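Before I ask anything, let me first share the structure, which is written out below as structure tokens.
Right, subunit A next:
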Amino acid sequence: MTAVVIPNGLRAHCEGCARVEVEAVSVRGVLAALEARFPGFGAALGENVAVAIDGEVFQDPLYEAVAPESELHFLPALSGGR
Partner candidate 1 sequence: MAEDRKYRWVGTRPIRHDGVDKVTGRANYGADFALPGMLWGKILRSPHAHARILRIDTSRAEAMEGVKAVATAADLPEQRPGGATDLSNNILARDKVLYHGHAVAAVAAITAEIAAQALDEIEIEYEALAPVLSLDAALADDAPILDTARRARGMDDTGPTNIAARVDFSRGEPDQAFASCDVVLERSYETQTVHQGYIEPHACVADTKADGLVEIWCSTQGTFTVRSLTADVLGLDKSRVKVTPSEIGGGFGGKTTVYLEPVAALLSRQSGRPVKMVMSRDEVFRATGPAAASRIELKVGATQQGQLVAATARLWMEAGAFPGSPVQAAAMTILAPYKLDHLFIEGFDVVVTKPKVAAYRAPGAPQAAFAMESLLDELAQQLKIDPIDLRLANAVAAGDQLPYGPRYKTIGMKETLEAARDHPHYSAPLGENQGRGIALGFWFNNGLNSSAEVYLTEDGTAVVVTGNPDIGGSRASMAILCAEELGIDVMKVRPIVADTETAGYTDVTGGSRVTFATGWAVVNACRVIIEDLRRRAAQIWECDLEQVAFDDGRCLPVEGSGLSHDPLSVAEIARKMGSTGGPINGQAQLSARGAGPGFATHLCDVEVDPETGHVDVIRYTAIQDAGRAIHPAYVEGQMQGGAVQGIGWALNEEYLFDDEGRMENASFLDYRMPVASDLPMIDTVIVEVPNPIHPYGVRGVGETPIVPPLAAVANAVKHASGVRMQSLPISPPRLLAALQEQAAE
Partner candidate 2 sequence: MSKLHVETIINGEPVEFLCEPHTSLLDALRNEVGLTGTKEGCATGDCGACSVTLDGRLVCSCLVVAAEVAGHEVTTVEGVAEAEQLHPVQQKLLEHAGLQCGICTPGFVVAAKALLDRTPDPSETEVRYWLAGNLCRCTGYDKIVRAVLDAAAELRA
């Protein structure tokens, strides 16, 4: 199971969980699993998701692979009107 660490700002959308374990092989799979468990989570996350997987930051991560022992952190995106 891949561990997903949820930032404070998003915990309201996943029943307050700080850490969620999901079964997935890619970031896309992680997002799908979260959405299945917490409907609306994806919308709260927004379009430009950045994540850190095992210490490495990915700005455009949808198809990046995750392993069962991976730890994934969402980085709050704060772009908005450049």
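Assume a residue touches a chain if its C-beta (ideal position, glycine included) is under 8 Å from a C-beta of that chain, and two chains touch if they have at least 3 such contacts; residues count from 1.
On the choice of candidates, all candidates are chains of the complex that A comes from, given by their letters.
Here the structure is a predicted model, which is why all the values come from computation and not from measurement.
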> Any idea which of 1 or 2 touches subunit A in this complex?
Replying inline: 1
>> Touching residues of subunit A toward candidate 1 in the complex: what are they?
In response: 5, 7-9, 12, 46-47, 52, 54-60, 71, 73, 75-76, 78-82
